[in-house]
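All protein chains but one are shown in place.
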Amino acid sequence: MRKKGIMLAAAAMLLLLTTACGKDSGGTAADGKKKDTVVVWTYPVHGTYEDDLKQLVANFNKEHPEITVQTEMLSWAEGPQKFDVALNAGNPPDLYFHGVDGSYVNTGLALPLDSYMTQEIKDDYLPGTLELAQIGGKQYGLPLYQFEWAWGANKRILEEAGIDWKSIQQNGWTWSEFTADAAKLTKKLPDGSTQYALVTDGTSMDFIEMLTRNNNMPDVLDENGQFQWNDDRIKQTLTFIQNLISKGYMPKETAAIDPKKRTDMFYAGQTAIISKSIPYYDVMIQNRNKDIDAGKLQGEKIDFVLLPVPHNDNAPAKTTMGAEGYLAFKQKKDKGEEHAKNVFLVMEALSGAEAGNSANELALPFVRKSQAEMFKDKGLASQETLDAAKKMAENMSMPVTLKLDIAKAAQMKQFKNQVALPNMQALYAGEKTPDAITEEFSSKGKQMLGQ
Amino acid sequence: MRTTVASRSSSSAFMRFCRDYGWAYLFILAPVLLFLVFTLYPVISALIMSFQHYNPMNTTWIGLNNYKTLFQDDVFWKSMRNTVIFTIGTVPVNIVITFVLSYFIFQMKNSWQTLFKATLYLPTVASGVTLSIVWIAIYDPTSTGLINRFLGLFGIDPVIWLGQSSTALFSLMLMNWLGSHGAGIILYLAAMGGIPKSLYEAADIDHASGWTKFARITWPLLKPTTLYLLVTGVITSFQVFISVYLMTHGGPNFATTTIAYLIYDTAFKFYDFGLASAQSFVLAIMIIIVSVIQFKFLSSDVEY
Partner (left out) sequence: MHSKSKIIMVTVASVILGLWAIVTIIPLYWMIIGSVQDTTLSATYKPQMIPSIWSVAPFERFFSKTSAWRWLFNSVFISAVLTATNVFFGSLAGYAFAKLKFPGSKTVFWVLLSTMMIPAQVTLIPLYVLIINVFNLGDTYTAIILPGAVSVGNIFLMKQYMSSLPTSLIHAARIDACSEFGIFWKVILPLAKPGLAVLAIFTFVTSWNDFFWPFLITSSDEMRTIQVGLASFVFAESTDYGAIMAGATVGALPMMILFFSLQRYFLQGITIGAVKG
């Protein structure tokens, strides 16, 4: 009887202990001096990236069988947070897919790559691309592609309203021109619902950031750290948005629309233009059309048009761009120089010529000569979209965070989260006027940014 | 010689102590160990952290700076206000709703009692994640949303429930009103069943009115249950998180940022673990003060 009880207690303990072995935490193998494991956290960069990655790793292992590459596919929705948590606990993966970020460098765990970069690697990068993964002149990442944010439109709706989208792709458009076109694009549909000219979401900063860039403000701060969002330029931008909502060109429930809903409305033909798109949408929407043809999905087929973001009448057009690729990290329990070298080997293997398929699939500008070579004339997007993307890349606006010192970049991030975003939500909901918001930006800017 | 005697007697005393109480200590060993590792250590560690600026590689001691920062922070005071509004708007309201529903159910026949108990209890077993997902759909700002469709029947325009400061917090409260009295109803019914019938019969002989019976018999005898619901309700609603996290992210314009959500945001968006720890201690102290006050003022005749 007594034994039985002890047995049970022991069994319970055993259960707890065995579950402790649920997952191997990686690390180095015990035997063999050169064995090493490199942990990679990445994303489904493009549709078939998971397969591409397996191939890249397999190729790498032919040359370096002693290095195990452990990959983890994160989801776009939660991955950034998972990574931030791991980083701030002092235990980031060796390699992570993202744009370089001052807050990463700030932890002291980002690994500068300059000592590992050979001249050969440097020469392979196209001019201006390596700089997109540097902070304070130090290389923290190897770019895989240059991203490009634009607007996207439903060709049928544009043409029904008589909008010359080809000319817009080539020459851009001003806020006045856009407002005039928006009036033509907005109408009541037969089923009683409204077709809007433009839809954006009320939860993120992309929309206002893209518009302010097109009104002479590179970001909340410029690259010298000067506060930008405190004068007429921001007021004009806010007024422009307020006008679009009050005229009914954008839905008045914008504040409660999330990115998901925004896509929904675009697919359902409830809006002519979606406020954030990338050239890859062309490919995605082509695939969606195929699904509709195959009967897997029902709905209206859409022809996609990539559109530049309109600029204020007296300001130059700017395209929001940057680079994404692999970044290297060390851990709080540093695994040493040998390991760091291995990490770089893996990093280069995941960023080489064959990895150019990501830029190719996404219809984005290549970053390496070898990649451009390998994927020449293999693009998947329509020629129109490729041309438009190329045209827009001429007006590139560099991310200011690459030039800002880290503390300033952190302040800017805080300003965006704690002041800018809440005020944008208030603007969308009609709770605050552009004047009041400009005033608040200005006073909060003094408080938080000291200027 | 003397030492051996002393040690032998003390060791036999120890043996006796073990024999008498050893089992008892063994029985509470697991919870005590878990308490030491997973509660006491983290609490002390959080307290220390609240005086530091956290950085994975270089944590520095900054004294009371985190506390200074938080008391000067508008968002902190706003979240405090939201938490208090949410608590006042849900706990007493829910207790009144729960009480009225229980009172009604108590008048029913047994089979009906079971039906209503089961129906009203059902939402309690659904997870916070599930309920939040469903309520997001119900509050959909366009005319697809269930509530907006219902309002549409009366010609009322769609309301942006979760998207504007004026209705967002209320929307979360409404969701809370409509699905969290299952447990309360069962407790009240059990307590109502425990009130001796003879008390009411005696009141009937005195021709007491329904109200008098309620005010003199029912309510006072249910006070322990009410206090229990009040204390647990306040503690829970001070920590409301999941619905805020999933439905509004604390927005718009901080209209639904509660303290628990602010702590999460500070810790896992800005990774300022020090400031987050300071915020969490302020929350803990608030909860303790409010709980103690409730006990002091309401518990004279309640035994736990």
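By written order: A and B. Residues from 1 in each chain.
Everything below uses one rule, namely that a contact is a pair of C-beta atoms (placed from the backbone, for glycine too) under 8 Å apart; a residue touches a chain by one contact, two chains touch by 3 or more.
None of these values were measured; they are calculated from a predicted model.
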Options A:Glu66, A:Asp114, A:Glu300 or A:Asp313, residue touching the unrepresented chain: A:Glu300
Given B:Val129, B:Ala202 or B:Ile293, the one touching the chain that is not displayed: B:Val129
Among B:Asn55, B:Asn94 or B:Thr225, the residue in touch with the chain that has been omitted: B:Thr225
Which residue of A:Thr37, A:Asn61 or A:Asn91 touches the chain not shown here: A:Asn91
Residues of chain A in contact with the chain not shown: 1-2, 4-6, 8-9, 12, 15-16, 19-20, 22-23, 25, 72-73, 75-78, 82, 85-86, 89-91, 191, 193, 259-260, 263-264, 267-269, 297-300, 332
For chain B, the residues touching the chain missing from this view: 20-21, 23-28, 30-32, 34-35, 37-39, 41-43, 45-46, 49, 101, 104-105, 107-108, 114, 116-123, 125-131, 133-135, 137-138, 144, 146, 178-179, 183, 186-187, 190-191, 194, 224-225, 228, 235, 238-239, 241-242, 246, 260, 263-264, 267-268, 273, 276-277, 279-281, 283-284, 287-288, 291, 303-304
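As a working rule, only the chains that are shown with their structure count from here on.
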Cα-centroid distance, chain A relative to chain B, in whole angstrom: 38
Contacting residues of chain A [partner chain B, same complex]: 81, 84-85, 87-90, 103, 106-109, 193, 202-203, 251-257, 332, 414, 417-418, 421-423, 425-426, 428-431
Chain B residues within the chain A interface of the complex: 54-58, 75, 139, 141-143, 158, 160-166, 249, 251-254, 268-271, 273
